[in-house]
Every structure is written in C-alpha cells, then in structure tokens.
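Of the protein chains in this complex, all but one are displayed in their positions.
Moving on to subunit A:
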Amino acid sequence: MTLPASLEEAVAALTAMPAAVPVAGGTDLMAAVNSGHLRPAGLVGLGRISEIRGWQYQDGHALLGAGLTHARMGRPDFAALIPALAAASRAAGPPQIRNAGTLGGNIVTAAPTGDSLPVLAALEATLVVAGPGGQRDIPVSHLLAGRAMLEPGELIAFVRAPLLHAPQVFFKATGRTGPGRATASVALVLDPARRAVRCAVGAIAQMPLRPLEAEAWIASLVDWDGERRLAPEACEAFGEYVAAACIPDPPRPDDGGEAPALAPGVLHLRRTVAALARRALGRALS
C-alpha cells in the first residue's frame, strides 16, 4: 500500500507496480476484498491527493476532482452548479457510503446501477485521465462502453462537465424507501445554449442509454426563448418514446407472425422508465 500525495506520485506508483489497484473510498473495492473475491497485489491509496478532492472552473466547464465524495457533491453549493449530479450523489446509498465513495470510484466500478453514470452521460462529460505520458481526455461514454480503456499506470484524475445554467433532474426507482440500488434511473438536463434536451437512462443495461431521437424530438417542441413549458401530453409521449427506445419491443419473427410480448417484469420496467422520463421532463420544464 502506498499513499502518494500528488497525481504525479500516484501515476509513478502505478507505473512501478502495474498489478497494484488504485483505491479511493473503497466502498466497492474493499467489499470485494473482504468477501475474498479480489486479492490485489498492492493498493495505491488516493486519499491524500488534495488536488482531486475539489473542483475548479475552466472555460464554462467544471473540472471535478475524481476524489470528490458523494457527500461533498450532495451539498447545496455543488447542487447550484450541477443539480443532477448532486441529486444522484444524495441518492447513492446510505450516509456511510456517501461519505467515503467518490465520483471517480463510481465511474471505474462502472456498475450498471452507478447513480452518477446516467448524469455524466446526459452531461456528455469527459474524463481527464492522468498517465505516464501526461493527461488525455476520454468521453465518459467511451470508457463505459469499452470503446476506450485505461492503460497501465493511468487513473481518472478529473471529470470535465459543462455548466449549463438550466434545470437538471435525476430520478431513480428503487425497491425500497431506504437506500437501495436503482431498478431504473433517469437523468435529464436542459442545454439552452444548444437548444437541447439530453436524457440518459441508467440501471437497465450495462451502461447508461441515450434515447437520442426522443431528445431531438422533444427539444424541437420546446419554446427555448419563451416559457419552456410543454403540454402534459407531450411529456407523456416523451416518456413513452424514451422507454420504447431503451426497452424496444421484441422483433417480429421472420415468418411475419405476431411479435412475442414482453415479459411482465420487462414491461413493468418499461413503464417505470416511461414514468421517470415523463416526471423528469415535467420537473425540468416546470
């Protein structure tokens, strides 16, 4: 176990011992270690790297340190910057987890139920990765989809997220009232400068899903220079559009017969996504 004090030292430690695993909050990693599923050859603790525990502004963007905890991001000052990420952080498990778990950890664990992931997808955030060759940028969706990988010696240093100055919503459905993993979640952000609505659905697939056509359609209905309100029927239709895009009907069989019906559980999930997307849009435009 090493405890580097800067990103540079952390990269050096990871390069020197490629089998070592970086650890920040440890809420996922240490659970796997304790249950015997993982036995890392070494650990590089990121807790002392102060430069990744805060945020700074950079050309209309926020440069978020990967070591920001959920608890920190849940506070009102952060919520004023990126409201959806703050809401997702507040929903990310019980206080013990939120106090320790970090933004970077949520991304690298890449659990389908990771609460920050649909928000980052909707924000089209970019990861700033530190490595032996310096820093490089990777769109967060590329990492989650496996289109880009972290190379040996690399770790996530920052997340670059746009500051949109407009309403954002994160909603999640869970099986209980207390903290629980999402059965489905929806992040929705308005981007008035680009006259866009961006939406991502979490927890129902291996990575957050973006219903791009539904986004474009609903953005075309919004009066961006006016009150930005929509009829309830439009929100309803948006919800159905998003849900059908993320959980499509089964394909019709080749012989042209009836398409098989969705299983009741899947149908319920689709209804849940529709309700969440409708409620999220309604909230963002209210």
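Things worth noting here:
Throughout what follows, a contact is a pair of C-beta atoms (placed from the backbone, for glycine too) under 8 Å apart; a residue touches a chain by one contact, two chains touch by 3 or more; residues count from 1.
What we mean here is this: contacts and distances are computed from a predicted model.
Per UniProt, the protein behind the absent chain is "CO/xanthine dehydrogenase Mo-binding subunit"; the candidates were "CO/xanthine dehydrogenase Mo-binding subunit", "Glycine reductase", "Transport permease protein" or "Glycosyltransferase RgtA/B/C/D-like domain-containing protein". Interface note: of A:Ala91, A:Ala157 or A:Cys246, the residue touching the hidden chain in the full complex is A:Ala91.
What subunit A contributes to its contact with the hidden chain is residues 34-36, 87, 90-91, 94, 171-181, 183, 186, 264-265, 267-268, 271-272, 275-276, 279.
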